[in-house]
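Moving on to subunit A:
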Amino acid sequence: MINLGTYLGISFALFICGILVMVARKNIIAILLGIELILNASALNFAAYTKFSNNNIDGHIMSLFIIVTAAAEAAVGLGIVIRFFQLRESIHIDDAASLQN
Partner candidate 1 sequence: MNSTVVTYLSQSKELTLATEWLTKALGFNASSLVAFIVFAVVCLIVVGVMSTIGGLGTYAERKISADLQMRVGPNRVGPYGILQFLADGVKMILKEDIIPSGADRFTFILAPFLCLIGVFATLAVVPFSSGFMLADLNVGIFYLLGMASLVGVGVFLGGYASNSKWSMLGGMRGASQIISYEIPATITIISIVLLAGGLSMGTLIGGQGGMPQQWYLFHNPFSFIGFFIFFIASLAETNRAPFDLPEAESELVSGYHTEYSGMRFGLFALAEYIEVFVVCGVATALFLGGYKVPFDLGTGSILVEKLGMDEMLAKNLGQILEIGSFFTKTLGLYYVVIWVRWTLPRLRVDQLMTLCWKYLTPIAIFNLLGCAVWMYAFDGKSIYSLLFESVASVAGHH
Partner candidate 2 sequence: MSTFNLDVYMPVVILIALALLVAGGSLLLGGLIRPHNPNKLKETAYECGEEPVGSAWANFNVRFYVIALIFIIFDVESALMFPVAAVFKKFNQIGLGGTLLLSVFSFVLILVSGLIYCWKKGDLDWVKSFNSQPQLATKDK
């Protein structure tokens, strides 16, 4: 049961859910939730390939750095959201259409 196919399938489902959340939502924080799902899917793929193809530890390192980058991305992204909210009193993505305030 535990083989590359099921792992790819699970990360595929995670990725599609992330895409759905990212496109369907109009709320910036919800979009960030979707991005986290997508990043998780990619990190899971790297770990799965490590196990099922060559047992080389480099895949784990890649996943580790994806997790690190995701955390940094979440921190900066949410910081931007909070700043945006202070300026516009809204977290609707359509309010962020123009670059100037």
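Inclusion criterion for the candidates: all candidates are chains of the complex that A comes from, given by their letters.
The rule we apply is simple: contacts are C-beta pairs under 8 Å (C-beta built on N, C-alpha and C of every residue); 3 or more make two chains touch, one makes a residue touch a chain; residues count from 1.
The structure displayed is predicted, hence computed values, not measured ones.
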item	value
Selected partner (touches subunit A in the complex), from 1 or 2	2
Touch list for subunit A against partner candidate 2, complex	64, 67-68, 71-72, 74-75, 78-79, 82, 86
